[in-house]
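The structure follows.
All protein chains of the complex are present and in place, except for one that has been dropped.
Chains: A and B, in written order; residue numbering restarts at 1 for each.
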Amino acid sequence: MSTSYAQGPLAPPAGALAPTQPVTLRINGEDHTLQIAPWTTLLDALREYLDLTGTKKGCDHGQCGSCTVLADGKRINACLALATVYQGRQITTIEGLGGEDNLSPLQQAFIDHDAFQCGYCTPGQICSAQGLLNEGRAKTADEVRELMSGNLCRCGAYTNILSAVMEVLHDGQVVVDNGTLVTIPMQPISANSAA
Amino acid sequence: MNSFTLTQAAAVDEAVRDFAGHAGAAYLGGGTNLIDLMKENVSRPAHLTSLGHLPLSDITGLPDGGLRLGALATNADTAWHPEVEARYPLLSQTILAGATPQLRNMATNGGNLLQRTRCYYFYDLATPCNKREPGSGCSAIGGQNRVCGVLGTSASCIATHPSDLCVALAALEAVVRVQGPRGERTIKFADFHRLPGNQPELDNTLQPGELVTAIDLPAQGYAKNFTYLKLRDRASYAFALVSVAVGLEMDGNTIKTARFALGGVAHKPWRDPAAEKMLEGQTASPDLFRQVATKVFAEAKGYGVNSFKIELGKRAIVRALEQASEMDQAIDSNAFLNSNP
């Protein structure tokens, strides 16, 4: 034993904790008023105070995209947003995109293409894909890959995520099969091939 | 994360006053770096002056033909602004090469200038770091310094500035407008960030309480011959190991004006005016570019793990100059040049 090490506060602890205050968030079209301190993030507000646990915590540092929600239609990382600062914004979470019995086209496409395995990054992927659709910037497979790169998937479902997003992006007329773009004919070639 | 109070300021002078009125205050912009640092306990402000309501989100033309980027305009809104895409495609491309769509929707232009290094040790309270805790030592020297610098380093710090945006702003010779307790002033981009020297805790030349209000771009946007080359450990969502932003004014094959800056190699976006001069009036050629690259890294110092950046940086300069000089039309800023084979 040659040295000692002290782990602890860098500065003396604050005299008193910052008080909680009422914060009103508009989430999925409804107002929710919470009694929270400024240190509560939008992500924790959703998960711990509102039981909206569809929004996931995968890193809590803006490094994975699991917490992606839409603020006024734009995708953001809820883990880096302080809830109090997002008052007055329209927040949409995965629960707001569609429930188990009324899935959105993206949600359905994710199931159809098996675009998830463990499912933990999935709500973030879908909210991110919804943000991508709202932006209207990505068209090609390469552009979708790049603009879906803010969402890690450790299961490695990326090719299926791409297929699902491409299908919705091109209204069901385009899918990506094994990385190759396939255009689906507008009309079935014959009655027999329709299936 | 420590406990803090928060004020939403509605005007710039109100924000400056609010900051001055609270000990241990910090300005909160998009939060993408500050909240991260607060969760790591690297930043422990007692008060946040939130800037979200300040009227600083506009992007507007300037009388001299330049463009003013509001400090609170988001990275995404800036990259996809029609004026930026058309006249400053280098800036657009650079922004899109950084972070992710989510982060770019949150992060502000002003905040981007103030983001802190990604040096592993800076983020980890368990380790000595002169930038975080002056006098504690630099663990990166002799440690895991893959993300650290090779130019302008000092014995007390080898951290790099992690921004992409700032690399383009350096090449474009932007001007930073700030407002503080003593009023407004402007700072040339080259003077905004600093080298570590003996005071690595200081990233930039802002005075306490000063707030970035806008970034002014000069009229020259190098919209015809430009490139942002970013080399990183994966195709997207990674900080640059080395990056190069180039803007050239060409006359046929002759370089009239050259501006370039490097990211990932120094405590600030690295400009080398003498190297730029070597290009001006010369015919574009790989040989010339190699000479320029050699000049830039002549004084470079590697620290073991990161020594590869010296050779990589040279090659990146050559490639970026080749790309920029060969280009004769503005490209779609939405193209993902660097990430795809």
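Convention: a residue touches a chain if its C-beta (ideal position, glycine included) is under 8 Å from a C-beta of that chain, and two chains touch if they have at least 3 such contacts.
Rule of thumb we're sticking to: contacts and distances are computed from a predicted model.
Q: One chain of this complex is missing from the view, so tell me which of "Xanthine dehydrogenase YagR molybdenum-binding subunit", "5-methyltetrahydrofolate--homocysteine methyltransferase", "Putative membrane protein (TIGR02226 family)" or "Glycolate oxidase" is its UniProt name.
A: The chain we cannot see is, by its UniProt record, "Xanthine dehydrogenase YagR molybdenum-binding subunit".
Q: Which of these, A:Leu25, A:Leu152 or A:Leu169, touches the one chain of the complex that we don't see?
A: A:Leu152
Q: Taking the full complex into account, what residues of subunit A touch the chain not shown?
A: Touch set of subunit A with respect to the missing chain: 1-9, 13, 17, 37, 39-40, 44, 47-48, 51-61, 63-64, 66, 93-95, 97-101, 103, 107-108, 110-112, 114, 116-123, 126, 142, 144-146, 148-162, 178-180.
Q: What subunit B residues would touch the chain not displayed?
A: 1-3, 39, 41, 118, 120-121, 123-127, 139, 142-144, 146-147, 231, 233-239, 241, 308, 311-312, 315-316, 318-319, 336, 339-341
In this section, only the chains that are shown with their structure count from here on.
Q: With centres defined as the mean C-alpha position, give me the subunit A-subunit B separation in Å.
A: Result: the chain centres lie 27 Å from each other.
Q: How about subunit A: which of its residues touch subunit B in the complex?
A: These residues of subunit A touch subunit B: 7, 10-11, 13-14, 17-18, 37-39, 41, 60-62, 65, 68, 71, 74-77, 79-82, 84-85, 128, 131-132, 135, 137, 142-143, 146-147, 149-152.
Q: Across the complex, what residues on subunit B touch subunit A?
A: Of all residues in subunit B, those touching subunit A are 1-6, 8, 24, 28, 30-32, 35-36, 39-41, 44, 46, 48, 50, 52, 76, 80, 99-103, 105-106, 125-126, 133, 235-237, 334, 336, 339-340.
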